[in-house]
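Below you will find the structure I want to go over with you.
One chain of protein is taken out of this complex; the other chains stay put.
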């Protein structure tokens, strides 16, 4: 993994596999997306932890089983707790229905062995 | 507005119109939903401000023009700034596409006269 | 409106504008879709009224403002009451979130002047 | 399983696993949601069977593989037939596309060994 | 497989399993849908290859794992290359988020052994 991807992984918790593929397939696309990703996920008005919690809730609301697992893993790597994610997912429940919560809850239960 | 709804409005920023309708149409349903809402939105592991930011991002990701405006208004009532919401919406951009960001950004631009 | 479309309108409550456009633009496509529509919406194991209620709930869950209004109008034309649709929309609330209910409720409130 | 959950299971066909988890993790949340669920799913203007059919169609339209299986199982427990669900899913086909039908059809085929 | 389905399979790359089921369960529905399918997927202003690429991108944007695999297989049968689908999926990335791209990319990687 090159230095840029390594720094990104430290900052955002988890680099999507696809960014690694683009590193060889299309280095320019990988470059812009990596820079953009680093910029979006880094601490700013909101902490990177808070942004990862948002990502988990958005992915759950979209019923996206790939993304919800990846984002939950990334959040956990940055120190976000099970209880923080569980509480946040209740917002997805209100906004997107009980099954959206189930998508997220299943991901964090699996990830954190509850 | 009854006392329970008034307290809810203070806690969560904005009571959905529909909860007010249920207060007369179906008081029991209104009761459970109001209690549940108060419980979900109140400070816990995450602040109610953070939860409202999550709600804005989820509503934007779902391209839900009603919800994104209501949640942004509620967030603003609780003191969340334009810049915090704008930064958070970049997560919806990554997870749900540029147009999801546009749904959210349009709502906060309109709300906060940018 | 030709005889086939007229019969369809009587059966399903409301013919989508687009089917009328296809009648001149692409008569064969209009033919198959009209036959399929008539077949799907007509009484079978479930009444056409029940199917229209389902359609309202699905459109609300998808946050589809065009479809939710069209289906609610069609349901009303077939004699479905406000209260039946309102009760059904609570299923969309549980499965797709409070804002999904709001999409549907707004449509039936507007349609039926509540 | 406590008495409230048992009654709910009899009424709605199937209690989501998550409600059982909330029974120990957050009894108040479980309480409101259980009451609300019982209220929404019970017979009213529409039968509980009809509401479960709606739920299957909404879950299929949302391409939600968890929910569509759970709701189909719940519907079946309440006596809804394969043919009623299959016919209802054609509405999801028209409103949400052929693949939405496939989500629902796969669930009921698996459940009922077709 | 009857002659109509065989011709359809040659034209559109892959006939959905469900159309085959309808051939025995509900021949009229199968008839209209087969005719409509053949009409929609055949060469016109756009080639059938281009339409299959669109279908892959739409299915990916909807995070529909059934449809994305079926459409990618159909596209491949018609001679669409991995690189054409990969490039097209970047549109789903911009419009529906990185995870939408991942849904599509996973399908074509699996299908074409990348």
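Chains here go by letter, A, B, C, D and E, matching the order in which they are written, and residues are numbered from 1 within each.
Note that in this section contacts are C-beta pairs under 8 Å (C-beta built on N, C-alpha and C of every residue); 3 or more make two chains touch, one makes a residue touch a chain.
Predicted model, so just to flag it, every value in this text is computed and none were measured.
Undergrad: Specify the shown partners of the omitted chain in the complete complex.
TA: Touch partners of the hidden chain, whole complex considered, are A, B, C, D, E.
Undergrad: Check each of D:40, D:94 or D:108 against the chain that is not shown and name the one that touches it.
TA: In the full complex, the listed residue that touches the missing chain is D:94.
Undergrad: Sort through E:54, E:73 or E:112 and give me the one touching the missing partner chain.
TA: For the chain that is not drawn, the touching residue is E:54.
Undergrad: Out of E:10, E:25, E:83 or E:110, point to the residue that touches the absent chain in the complete complex.
TA: Considering all chains, including the one not shown, the answer is E:83.
Undergrad: Extract the touching residues of subunit A with respect to the undisplayed chain.
TA: Missing-chain contacts on subunit A: residues 28-29, 32-33, 35-36, 39-40.
Undergrad: Even though one chain is hidden, which residues of subunit E still touch it in the full complex?
TA: These residues touch the chain not displayed: 37, 40, 44-46, 50-51, 53-55, 57-59, 61-62, 64, 67, 71, 81, 83-84, 87-88, 90-96.
Undergrad: Residue-wise, where is subunit C in contact with the chain that is not depicted?
TA: The missing chain touches subunit C at positions 16, 18, 21, 29, 59, 62-64, 66-67, 70.
Convention: only the chains that are shown with their structure count from here on.
Undergrad: Which chains, if any, touch subunit A and subunit B both?
TA: Looking at subunit B and subunit A together, the chains touching each of them are C, D, E.
Undergrad: Quick one: most central chain, C-alpha centroids?
TA: Most central by this criterion: D.
Undergrad: Using mean C-alpha positions as chain centres, tell me how far subunit C is from subunit E in Å, no decimals.
TA: Each chain's C-alpha centroid was found; their separation is 27 Å.
Undergrad: Which positions in subunit E touch two or more other chains at once?
TA: Within subunit E, residues 29, 63, 97-99 contact more than one other chain.
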